[in-house]
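Of the protein chains in this complex, all but one are displayed in their positions.
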Amino acid sequence: MREERHETRRATVPALEEILYIPAKVLDHGFVRVIDYMGDDAAIVQAARVSYGAGTKRVRDDAGLINYLMRNWHTSPFEMCEIKLHVKLPIFVARQWIRHRTANVNEYSARYSILDREFYVPELEHVAVQSASNRQGRGEAVDPARARRVLDLLRRDAAQCYATYEELINDRGHGKPADPEAPQLARELARIDLNLSYYTQWYWKVDLHNLFHFLSLRMDPHAQYEIRVYAEAIADIVRDWVPLAFEAFSDYRLGAATLSREEIEIVRQLVRGADPDEILPASGLTLRERKDLRALLGLGPPR
Amino acid sequence: MREERHETRRATVPALEEILYIPAKVLDHGFVRVIDYMGDDAAIVQAARVSYGAGTKRVRDDAGLINYLMRNWHTSPFEMCEIKLHVKLPIFVARQWIRHRTANVNEYSARYSILDREFYVPELEHVAVQSASNRQGRGEAVDPARARRVLDLLRRDAAQCYATYEELINDRGHGKPADPEAPQLARELARIDLNLSYYTQWYWKVDLHNLFHFLSLRMDPHAQYEIRVYAEAIADIVRDWVPLAFEAFSDYRLGAATLSREEIEIVRQLVRGADPDEILPASGLTLRERKDLRALLGLGPPR
Amino acid sequence: MREERHETRRATVPALEEILYIPAKVLDHGFVRVIDYMGDDAAIVQAARVSYGAGTKRVRDDAGLINYLMRNWHTSPFEMCEIKLHVKLPIFVARQWIRHRTANVNEYSARYSILDREFYVPELEHVAVQSASNRQGRGEAVDPARARRVLDLLRRDAAQCYATYEELINDRGHGKPADPEAPQLARELARIDLNLSYYTQWYWKVDLHNLFHFLSLRMDPHAQYEIRVYAEAIADIVRDWVPLAFEAFSDYRLGAATLSREEIEIVRQLVRGADPDEILPASGLTLRERKDLRALLGLGPPR
Partner (left out) sequence: MREERHETRRATVPALEEILYIPAKVLDHGFVRVIDYMGDDAAIVQAARVSYGAGTKRVRDDAGLINYLMRNWHTSPFEMCEIKLHVKLPIFVARQWIRHRTANVNEYSARYSILDREFYVPELEHVAVQSASNRQGRGEAVDPARARRVLDLLRRDAAQCYATYEELINDRGHGKPADPEAPQLARELARIDLNLSYYTQWYWKVDLHNLFHFLSLRMDPHAQYEIRVYAEAIADIVRDWVPLAFEAFSDYRLGAATLSREEIEIVRQLVRGADPDEILPASGLTLRERKDLRALLGLGPPR
């Protein structure tokens, strides 16, 4: 499909055309590739001008308007852009991803088709302990010897489960049985033996506003590493596609921070010269909030 | 924008490119025009093959597969196509239209901008009485003299309201007051005097599955005439865009009928030769259901 | 319905039971009343504990957990509460309200039924000019004499349009014609003459997460006054219903502020003692952003 070229009157983004259909590798067997897209930075501006009409006659360049929309949560103009991705990803990642409901999905069906023998095994340095601090994510990497043992176990189990899967579906291609004596078990049943590390794939289509929401949650350091690398691969694509919108997103969302009512009050006092070591402990902030606020303001640990 | 041509690797539909950006007139001042689109019939097939994978290796042409998807409510492949329309429409039509929630909308804002002096006045032959039968829609047209009186009243009131609107916003263009002595009332307030017949406009972006749902509800004879003509104009566009999918939609949705459990039982008996005048009155169907079933089966009124 | 009492095992909120079915007046003819609700503060906590399971065994009181969820955008537990409201509101307010798509709506249909002679007329002090600063909302109130003239025009036009509406539908109750000689025009057509100030009503059902989103947008000072008062009436209800969640919402959303990447950098410098009059003009912030940041930090205008 990549070779075919067509003439179109639609908004076209040369930088995205360059990478259309080309998979960007993610994890050990996964990828993300762009299948289609609609709109560009100018389409966002155009939609905003429909809404705000003659009222925005005032000269303001496109970047300024896009920043304004992003800052003030005028989200509907970003919904006017749409992208369709083909993604190959481990099932446990797919389970997190699918929680984003405002998207269209066509997933490879293991009821119809046979899954390939492809499963995710982490890199040594990503084998880490349960984090003590956030009760959810990963803490420090385990020592390499232990990590190798972990990877061996993961590989051994995945291999054994696939062997079972193959025996059950009993297919040597084109629906012919590998063992003519044995039944070909229903695929929908055989697949339940596979591990969550196995890869699936899907087409995923989403508008830019909802994609930004996905990215802001999944590029977050609290997101699981294995989905974060997909979000980062998609971010690279979005930067090529709608550079002005991506920069606005980066400044007003990704790199932004929200202060609560009480945190604002504290910052006001700090700006007026108050001593953080005095006012923070006296505030109603939790320990975690105080720590996060100190980090945000570059204050260093309490004395 | 229409003059610009770009080279793209994306799926492109020449028949739709032909009409891109060109308004199709609807009602007295409205229009529908395509601003952008994503995908084509082949994109539906491609998405279906991702889902059903090697399982659909069996030769089946695209039309057959699309019919199969439509018939069996495999809706997600149709979600892989997207279209963006620019629509100008009366506010009372917009109020019905917006009830379709699964779409993206950027509407002209009468808080920022000034609405034009354009309001909808029906054609003489569409001025009709309240329907006695369905308690909702229109019945027969009223006589032309009465109808003219109706139109005169509508025109008179809309003109008077716009005169008030103009006095209130007090704008002679570019924000300059028409009457330098008078205040320029907030636009968000002045517009509340306008009638529901006034035109608004919006960008409306929707995927093909949800567009078909919109069409099936709004092309229905029970839909109000004024939204039906918009649905019909969009149907013409969709026919150009995805001819195979539109034909499947036409056969399996628009032209289809659903029989209830009891209606199926009755049809079974009729096919075996039962007399409708005997079994219908003895059935549990309501009067309306019996009438509709007779019409569907081409049976004519009861003896 | 208010008189009937039932026994239930469901989560029940006495403070909300007190006001169930009782309309809270809004604007001149509008109201909001609670018809039904599901869940309470404890239901949010319970849902959170399902998700985070044994991992949250650590003692943390409900208020602390709810604050944590709100702060970290763990939104799904808030979706576990649902409320159903009956709202009477002007059509121009309904047009803004309906843009919130994640809700269920049953609106009074003017195709079936006859609208009452009730239209919104602002209070004198809310008759204001177009704002010069934000190009959208209202600025200062106009002088009372002018304002009275505005209200007279609004009343005159609404009265005339309703007189036309009455003539067209020609109904004196129970579908009997008021004028036996004249036709009863289709209601769907007659209503197009009415002004946007006329009242409609609907049942509106929404989950708490999406309701908070609605409130954060519609309680904002930039929202139009006439929808803001509805949002405020609903906020009072929510405070009775889920007091802990509402307080968290109030602290971490309503009263919160988001700083962009660059604003964070500036605040860091200010906290370290930098002079705002030096660093703000040298920053990349727009004039509006600088003004907003000064206001947020209580800095007063530049020297």
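Brief remarks on what is shown
All chains are identified by letter, namely A, B and C, in their written order; residue positions are counted from 1 within each chain.
Quick note on the criterion: a contact is a pair of C-beta atoms (placed from the backbone, for glycine too) under 8 Å apart; a residue touches a chain by one contact, two chains touch by 3 or more.
The structure displayed is predicted, hence computed values, not measured ones.
Within the set B:Ala24, B:Ala182, B:Ala223 or B:Val267, the residue that contacts the chain not displayed is B:Val267. Only one of C:Arg191, C:Lys205, C:Arg218 or C:Arg290 touches the chain withheld from this view, namely C:Lys205. For subunit C, the residues in touch with the chain missing from this view are 1-2, 4-12, 17, 20-21, 36-39, 43, 47-48, 50-57, 76-77, 79-80, 82, 84, 86, 104-109, 112-114, 174, 201-203, 205, 207. Residues 52, 55-56, 58, 64, 67, 71-73, 135-136, 217, 222, 250-252, 254-264, 267-268, 270-273, 286, 289, 296-299 are the ones on subunit B that touch the missing chain. Looking at subunit A, the residues touching the absent chain are 90-92, 94-95, 98-99, 101-102, 105, 109, 111-112, 120, 122, 126-131, 135-139, 142, 146, 150, 153-154, 157-158, 160-161, 164, 167-169, 182-189, 191-197, 224.
In the analysis below, only the chains that are shown with their structure count from here on.
Residue numbering at the subunit A/subunit C interface overlaps substantially, since over half of the positions present are found in both copies. With centres taken as mean Cα positions, subunit B sits 35 Å from subunit A.
Here the CA centre of subunit B is 29 Å from the CA centre of subunit C. If you average the Cα atoms of subunit A and of subunit C, the two centres end up 32 Å apart. The set of subunit B residues that touch two or more partner chains comprises 105, 109, 112.
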